[in-house]
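Here the complex is missing one protein chain, while the rest keep their positions.
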Amino acid sequence: MVHIAMLTGFVLIAIGIYGALTNRNILRMIVAFTVANTGVNIVLVSVGYMMGRTAPILDAAVPVAEAANRIIDPVPQALVLTAIVIGLGVTALMLAYAYRLYDCRGSLDISRFRDLKW
Amino acid sequence: MDFEWIRIPHALLTLLIVFLYGLLLGAVIQKIGARAGRRHGIPFYQNYIDLIKNYALRTTITHGFMFYLGPVFRLTGGVGLLLFVPTIYGVAMHENFSFAGDLILALYFVFFGSLGMALGAGESGHPYAAIGVSRGLSQVTAAELPFAIAVFAVALQYQTLSVTDIVAAQQGSVFNWTVFTNPLAVTAAMMSFLGSMMRPPFDVVLAPQEIPIGPPTEYHSAYLALMQSNRAIFPIAKMVIYMNLFFGGAANWPVFFLKVFLLYLFAAFVGVVFPRFRVEQSVRWFLVWGVPVAVAGLFWV
Amino acid sequence: MVSAIHILSTGLGAAFLLGLLPEAWRGRAHLVTLAALALMSAIALSWVLAFAFDGQQMVDVFTAGVSPPFAINLRLGMAEAALSLTVCLSGLLSALYLKTSLITQGRRAMAVLLIAVMAFCGIILTRDIFNLFVFVELSVVSVGGLVLLSDDNRALGAGFKYLIVSQVVSILMLLGVIFLYHAGGTLNIDTLTAANAAGIGTGGLAFFLLLMAVVAEAKPVPANGWALDIYQAAHPAFSALFSAAAGTAALFAVDKVLVMGGPTWPPVVAGIGLFSFVAANVLGLSQTHDRRLLGYSSIAQIGLVLGVVGLKDVVGEHYLFIAGGILVAHAVAKAGMFWLSGLVAERKLSAWAVLRKNPILLFAFATFVALLVGLPPFPGFYAKWELIHALMAQDRVVLVALILLGALLEATYLMRWFGYALKRGADLESVQFEVRKVAVVLTAALGGWGLGYVWGELSGHANLLHSMALLFALGFVVLDGLPAWVKNTVAIAGMSAFFYVSYPGYDPLQLIFASIILLGGAAIFVAGYHERGRRLGFYPSAMLMYAGLAMLIVADTTFQFFAAWEVLTVGSYFLILRGKESEPHALSYIVFSLGGAFALMAGFALASGGVSEFAIQGLSDVAAEAAPWVFVLLAVGFMTKTAAIGLHIWLPGAHAEAETDVSPMVSGILLKAGLFGLFTLLMTMGKTQMYGVELTHVLMWIGAISALLGNLMAVFQEDAKRLLAYSSIGQMGYALFGLAMMNHLGWLMALMFVINHYVYKSMLFLSVGGVAKRTGTKLMYRMGGLITLMPLSFVAVLIGIIAMSGVPPLSGFGGRWIFYNAIMTAEYKLPILIIFLSGPIAFLYLFRLIHTIFLGQLKDEHRRITEAPFWIVVPQMLFVAFLLGFAVVPGLALRHVDAYIAQFFVGGGLSWDGLTITSPFGYWSPVSIMIVTGAIFAVLLAWLVFLNHKAQKVKQFNIVFAAERPHRPETTHFAWNFYAPYRKAFGFLLKPYATWFWDGVAGAFHGVAETARRFYTGDGQVYAFHMLGFVLVVYLIAMGM
Partner (left out) sequence: MVKKAIALALILGLGLIFAALLLGYAPDAALNETAAYYATRTADEIGAQNIVTAIIVTYRGLDTLGEVTVLFLTAAIVGLVLSRTRAGDNAPRLSDLPPPGELLEIGTKLLVPLILLFGAYVFINGHLTPGGGFQGGAILASAILLMLLTDPLRRSSHRLISRIESSAGLFYVVIGVLGAALAGGFLDNRILPLGEFGALFSAGAIPVIYALIGLKVGAEFSSMMVSLSETEDE
């Protein structure tokens, strides 16, 4: 179960990166990266998952005393939230770039932006 | 070996003898050369006459300061060279001023006159003078090399740089002469000797038979006379060194006259047999033939 | 003390506060930004001071009131505080520099800048790997934003490439973080280390991913195309921040992360770092765009530090000193250079010539270059010294070689650039620089000096900035505004006083060298009165050289020796660079000199076995297996300075193109530094065999061949100063030969050459320089007949060439006499033959020198010129007097040295009885020679005058040849190609094999650079390929290890 989730995550990362490496269109690259990010996030949460346990919320169902044996690892959950938001921030920044790039060159082909080299 | 005032008149005496003999020898050798070429040649007293004539001439011009000093340098070089080396072995009055320095002094003093002469000639502004100097200097770098190595070999052989000591070591028997104890070094040195005597095949520096060339080109009257004086003294001074280093020196004047004459004759003999080298040819000749022999002589020791 | 967390909270708080300010309050917003950055810097500074002076211990800052590993904690030690300070200060200065831009862009831009600085500090401070990720992402986003500030539209592309790559990096990093968490059960670095998480399950792989992610932030070659583009296109003030702060933060992150991984990974990181260092420097060679070049240099420097980080265990206790030294020097210098580039309008390297308009900026530029190259007294210098020693202590010879190669390449392009700035480009009309920006640059430069002081204090060696000589020299930087004659007087007085004060402390050998350096130097300075105006830059450079020389001869330890060596090298470089056409020659000088210096450093390190404070005397007991290598390294180092054949190609140009009074300094005095080194080497190490070959014999050969070829090349020069320069090669060859003979008289001869060469070469360079000043050319065939117009110069040259050729009665003969006596006991005869050959060759060029300049035909255009300037003639006359005196009483100087040398050799000395000097083989009486020669000369002259007193001076063309009267001096002056037949005979020896060889080396490096840099195609996607490929290749290599 965990392995399946994790495999899914990895496959998504691989697909995302492959997409980013082969698509010349900037928007497609950005989308590919979001796919890869999603994959990363899946891997992230799957690491903390433990079979047969419940969410780390100490309500009536999970008394404090039993918490250590009843809940899944809360840390990856916290991390993934942060990772998602940061990923979102970077994606937004890339989109802003895409906008400006298109604005100044009229094209979204990454290979057109090679004036700086060597 | 310190200075005493009496050395001055003694040295002047040596100088006088050498000077007179040098003038004579020059003419004799020239005559021998002429006869070998089936010409009549000059009388043996010709050099004395020329010298007196030149000293007496009154038309004198100068191109400047160095021009004026050139002949003085030249003759100082010749006289100095003679006087820094003991002329007659074992005779105190002909040890001259050899207390001032050893063999090395003599070797380097050779250049004193040449340098001054070259400078004086240079100021004349005559391109032929400069060309002569250029050729002469070029040739001498190679010509001196076998000699220098031979001298080094001899010095090593006798473990001294003092001319007197070197001569002393050769006394006793003819076979103690360096020419027998280290024939290779002497052979090499004699090659250099040819190069320094301004005779064919190494006389491109002065090229006396064609247009005048070389340092004396612009010199005349008393200047020329000084140089002629030098031409009498300087070769003999040089031959004294050769004699002392390689041929056992001379213990008295007759032996001296003989050895010097034979050495001079050797140069003249080669001169009439061989045609003239161009500068680069003579440079190569010395490097190809002279240097290996000299090196062999060095390792003979 | 304010908690370190407030470095972060101040930045963040101010960033948010900016959002509350009205849009129109841009000036005030900028002030808030500056205030926040200043506050952050102040906090960091207070900690730095506390660590440095109050014995403050490292502190952990807890957040959330919970102790780690359960909450994030920050750590603040000396390193963190210092690096945070670096980051904050570069942020502050950049913000100040960017004032106009920031005000135009508005408060949002300022907030981004603040957050960037805050994020870099966060990377440095945090001890939690996920928190590290957050700060890294923050820095990515803020960098992405700041790149947009550039006016250059291409910056957009660069920024986007950066984002692409950082996406890849962040994916790797997150995977690494989460799996490391899984393996170690925590995110805290210290706990992970303690738990050895990298050794559990997938922890190793996870660690690898994390490590690669942080290493990628340090922009290793080749996964760094994006960084170069950013450096090139972004606003320079931002690039300054990016290079100084981001690089610093990334390196510290690597350092932090690396401890978790166990012993496998440091070598990998070291390999990556050093590869980057060398590769980036090679690539830098072919850059023509200033900012991109700086980018390559940044990558190289950061690579070097990365290498040191990887070698942490090897360098041991000096780790912080070394890594920190290189890092702060890099940060300050690189930031400064980027700020400078913002003041330069064009992007060509030669466009930096505009800095010439402002001495402050030029001073700053020089400071930055020196910081980067690691010249004394800057931190990089101390750090490199310790680094090489630490590596040598562990026998990491290959690493030492790599680092020195990289450093040399870097020095090459930086120095080349400096040369361009100083010499290239047309003279521009005056340019107005913004005072604020100049102030920022100056602050950085002064900061560099301050750091130099600090590192000197920390070094455990004597602080160079405490050296009187160096301080005196640096004082001239301050005095530079005064008129030249005032400075000249101060210099002469200072050097004389210094000599007077130090005199009692010198041993005879030092005394000889000290007299030449200090008194001789002062004598040459007399010529300096000729210069009008202020002569900017001359005195600091010259005094720097003299200071180095003065420090060199009294050096006790290898460190002092090396430091002095570098100081004199730098000073002389600046001095040589002053010549009109000297830029390429100065470059080749400094490159050779630094190469030689590096050889010295390696040699010293090898000799001491890595002990950085090592007495020079200790060279005499170097372990037998290392000794030959030490000998070779040191000898090569010293021979670059004496310009032994093969290493000589820098000399002719450098000496010939230098200014009139500089040529004697760099020829007559500077070359002696190499000889002094060789003296020291042979005095301590003596004869040394390598594989059965006696190395001193090799030196003899080198000396002999140098003498021959130096002289031979001098013969064929048309340029008078070049002729003298080549002759120096020959003369130094003689001296080297004498030393290598390893007998008493050989050394005495070398010393004689030391003195004589100084006198006559200084004199000749001055005379020739004076003539060149008057005639406007250095080509001898264009002169001629100047004897009557410049009689004093003529006399100087005359005496000079007589002395130099060794003709009695002048002092040159003494050298020859000692030489012949010395070779009598030499064990090895063959090279002597070459010396015999080269001796007379000297006559050729000397005669040519005097003849073609002073004799022969006067040219029409020179008929009105006068004697050389008074102040240039004065020192020449001093030298003439000295030469005549020295010829008569050489014993005055040599006697004591003779006695001094006696302690090194058994027997073979001279005896100095009365007027005659006696050796075991011969004798020499200078006074008698002088008197006899003088007397004969006087008598004959009197005789000639008596006969010819009425000689009439005739006109110039009163000569006759080939039946015509010459009328044109040009066609009558036999001067050009004076020794044509000689060339036919010896020309084959003159093929410039050495030049071809070095050209080939240089060409190969440039070729590699030109080809290899095409790897950076400029395509962002390709850069992502590089990144991934880099990770995989490192993985494969690491797995293979």
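Letters are used for the chains, namely A, B and C, taken in the order the chains are written, and counting of residues starts over at 1 for each.
In this section, contacts are C-beta pairs under 8 Å (C-beta built on N, C-alpha and C of every residue); 3 or more make two chains touch, one makes a residue touch a chain.
Here the structure is a predicted model, which means the values were calculated and not measured.
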Omitted chain's touching partners, listed by label: A, C
Residue among C:Val117, C:Val134 or C:Ala605 that touches the chain left out of view: C:Val134
Contact partner of the left-out chain, one of C:Ser90, C:Ser142, C:Thr412 or C:Asn711: C:Ser142
Chain not shown, touching residues in chain C: 3, 5-6, 8-9, 12-13, 15-20, 23, 61-66, 69-72, 105-106, 108-109, 111-112, 115, 119, 122, 126, 128, 130-131, 134-135, 137-138, 141-142, 144-145, 148, 175, 179, 182, 185-187, 201-202, 205-206, 209, 1025, 1028-1029, 1032, 1035
Where the missing chain touches chain A, by residue: 2-3, 6-7, 10, 13-14, 17-18, 21-22, 47-51, 55-59, 64, 67-69, 71, 73-75, 77-79, 81-82, 85-86, 88-90, 92-93, 95-97, 99-100, 103
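We take it that only the chains that are shown with their structure count from here on.
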Separation of chain A from chain B, taking each centre as the mean of its C-alpha atoms, in whole Å: 100
For chain A paired with chain C, centre-to-centre distance based on mean C-alpha positions, whole Å: 50
Residues of chain A engaged with two or more neighbouring chains: none
Chain B-touching residues of chain C, taken from the complex the two chains share: 785, 787-788, 791, 798, 801-802, 805-808, 813, 816-817, 820-821, 823-824, 829, 832-833, 836-837, 839-841, 843-844, 847-848, 850-851, 854-857, 916, 919, 921-925, 928-929, 932-933, 936-937, 940-941, 943-944, 947-948, 950-954, 956-959, 961-962, 966, 972-975, 978-979, 981-982, 984-986
Chain A - residues contacting chain C, complex: 13, 17, 20-21, 24, 26, 29, 33, 36-37, 40, 43-44, 47, 75-76, 79, 82-83, 86-87, 89-90, 93-94, 97-98, 100-101, 104, 110-111, 113-118
In the complex with chain C, residue positions of chain B that touch it: 1, 3, 55, 60-66, 68-69, 71-73, 75-76, 79-80, 83-84, 97, 99-105, 108-109, 111-112, 115, 118-119, 122-128, 130-131, 133-135, 137-138, 140-142, 144-145, 148-149, 152, 155-156, 159-162, 211, 217-218, 221-223, 225-226, 278-280, 283-284, 291, 295, 298-299
